[in-house]
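Below: one structure, written as structure tokens.
One chain of protein is taken out of this complex; the other chains stay put.
Right after this comes chain A.
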Amino acid sequence: MDINQKYTPQSWPEHPETATMEGKNKFIGFWLLLAAETVTFASLFATYLALKDKGPSGMEFSAAGLYELPLVFAMTMILLTSSLTSVYAMYHMKNHNFKAMQAWLGITVLLGATFLGLEIYEFNHYVHLGFGYTNSAFSSAFYTLVGTHGAHVLFGLSWFIALMLRNAKRGLNMYNAPKFYLASLYWHFIDVVWVFIFTVVYLMGVIG
């Protein structure tokens, strides 16, 4: 693999992410990592469900009375849209259109950062209501599950930004194409996890 080889949209392979041996290895390895992440979140979900609404006697907060769906719905839409924009970015990556890819990744990062900001606002709001991390088993499980997802969002954002800055001057090549692809795969995974959080934590929580 020659890192300085220049590609045109014509000479660029159809699947640049798996065109090299390194790319193939990273591709499989990353899917396996996502399997491990799935088990991680499954454990967190199971714990949350077991501890939902559990607390010391006289606990003031329950899922039904706490969550504010309009805000969470807006967060959901923003994150889902960011997944779409990352798909556009990958579309341009496969067409060897570096500038368009960077632009769509930039939009993805903005949407992701907005989501993260709203999540921080939401947590801050709950804490001000008196629903702190150490209040009850329910609060610990809630903040740990949703917060772990938030930490993943933060990591995904940092990853995107690092890749965009590092490669801003040199464009796409066979060495960094798999990296962009995997970062976007990770972003989709974060999105799917959030769909489950929205359903299992918030929707089922409000139903009671």
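By our rule, a residue touches a chain if its C-beta (ideal position, glycine included) is under 8 Å from a C-beta of that chain, and two chains touch if they have at least 3 such contacts; residues count from 1.
We take it that contacts and distances are computed from a predicted model.
Q: Hey, which one's the missing chain according to UniProt: "Ferredoxin", "Cytochrome ubiquinol oxidase subunit I", "Phosphate transport system permease protein PstA" or "2-oxoisovalerate dehydrogenase subunit alpha"?
A: Cross-referencing UniProt, the chain left out corresponds to "Cytochrome ubiquinol oxidase subunit I".
Q: Looking at the whole complex, which of A:P13, A:G55, A:G106 or A:G171 touches the chain that is not displayed?
A: A:G55
Q: Tell me where the left-out chain touches chain A, residue by residue.
A: That gives, for chain A, the contact residues 1, 3, 21, 24-25, 28-29, 32-33, 35-37, 39-40, 43-44, 46-47, 50-51, 54-56, 59, 133-141, 144, 162, 166, 175, 179.
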